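What follows is a set of notes on a single structure, which appears directly below.
Only one protein chain is missing from this complex, and each of the others stays in its spot.
Which chain is which? They are A and B, in the order written, and residues in each are numbered from 1.
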Amino acid sequence: MFAVTGMVRRDVILAMRRRADVLTTLFFFVIVAALFPLGIGPEMATLRIMGPGVLWVAALLASMLSLGRMFAADYADGTLEQMLVLPQPLSLLVLGKVVAHWLGSGLPLVLLSPVLGLQYGLAPDVLKVLVISLLLGTPVLSLIGAIGAALTLGLRGGGVLVALLVLPLYVPVLIFGAGAVEAHSSGLGGEGHLSLLGAFLLMALALSPWAAATALRISLD
Amino acid sequence: MAIHWTKYSAPSAFYPMAGRSLPWLAAGTLLLTAVGVYMGLFSAPTDYKQGEAYRIMFIHVPAAWMSMWLYIVMAAYAGLGLVYNTRMAHMLAAATAPTGAIFAFLALWTGAFWGRPMWGAWWVWDARLTSELILFFLYLGVMALRAAIDDRQRADRASALLALVGVVNVPIIYFSVKWWNTLHQGATIDFSGSKMDRSMLWPMLILTVAFWLYSFVTIFLRARCEILERERHAEWVGELLDNRG
Partner (left out) sequence: MSQSLEAVSLECVRGDRRLFSDVGFALEPGELLHVTGRNGSGKTTLLRMVCGLVRPQTGMVCWGGKPVSTLGDEFFRQLTFVGHLNAIKDELTGRENLMVEAALRGNPVSESQAASALSRMGLKGHDRLPAKVLSQGQRRRTALARLLLADTPLWVLDEPFVALDVHAVETLQHAIAEHVAADGMVVLTTHQEVPIKAGRKRTLHMGGSGTGVAA
């Protein structure tokens, strides 16, 4: 287990010494969320309907943009190569990296989302469901994204390519994440959606570290 | 009858086998397409609800079926290639992707043509069309990843892994899109809504077989090119080229 915790510790320390990266993701999220009302118009009624979907898409894009950072630096300086010859299961090390990545890119989005939700006129109870759905959904995005990031390691045009690879796979998370908020605000109750998101999270936790580890071994071959 | 399928996992055995079967497969494709199209256009009756426009589903439905089936085929080859490290499996996976993508595109295209008279719009966020669109993106992803990697071995294995990740996700994507669609009460005119006359079913089945044969033709052709390119330094390819003069 210290493979996971050790990796999280290391990457969190690194992220703390490179705070700018975390802030970039956060600013991107804020800017995208702010652009939509400018494009659609300031009617609160429309924005209230679009809010959950827009915030979810913005969070999804922000988390996707930060995927490049997950392995790229370690790949460039050779520490990733060292990780592959450590006497630890690579999938656990990858899991540690994903958790750290989520702490630096997913969690800040979750924490900031209620503020942006207010801009869209979302009611407090709706905001609560939004936060819970992002809390369950953004780790899935990081987990799936890890596979894409590992596959595109060191390729030219990797950033655009990773979008093409992972965005289709993000569809279920988006549907149930935004759907939970919408179901709640329309009075249907978002619990069903949220428990499915939870199921996605468990499935992604079980499968994607292994797939990403395999992808890393392929990419460094 | 004992056919040793594993024999064809060697490119040197696959290449002539594919070459011999190509004319037959191509002839079958042409024949069945002609028969299916004729039956679909002339012998199938006009649908009382949908009029003549429904006839596009004789192309649309088989194309959609093939696009899904070929993704599974591609993932199966990818899995074989990853586990047993056979070159031929990777080559076949590579050869399958473009055909699958073409069928996905054809299904989307014909879906739009069908939607215009039926729904009054070129594009409706119908569950099937949406999943088909995502399937098309998944194909593009696999092909783009393969194209982006110069080293052939890495390209093979990376795109194989992606195809496997995709095949795990396809059912999840399909069901979530379906759920999303029913929740939003979108326009849903079901293909299976009207009871299908037997004379309508036949052309669809015949065209499905025709498309299936077409897949064989294109995949074999592409695989043969791939073999020649990859094995051009191999002895048997040299002999083959010498014999051709």
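Annotations for the structure displayed:
Methods note: a residue touches a chain if its C-beta (ideal position, glycine included) is under 8 Å from a C-beta of that chain, and two chains touch if they have at least 3 such contacts.
Since we're looking at a predicted model, the values are computed, not measured.
One chain of the complex is left out; on chain B, the residues touching it are 150-153, 233. Residues of chain A in contact with the chain left out of this view: 2-3, 6-7, 10, 13-14, 17-18, 77-79, 81-89, 93, 220-221.
As a convention for this text, only the chains that are shown with their structure count from here on.
For chain B in complex with chain A, the touching residues are 134, 137-138, 140-141, 144-145, 148-149, 153-154, 157-158, 161-162, 164-166, 168-169, 172-173, 176-177, 179-180, 183. Chain A meets chain B in the complex at residues 147, 151-152, 155-158, 161, 164-165, 167-169, 171-172, 175-176, 179, 183, 200, 207, 211, 214-215, 218-219, 221.
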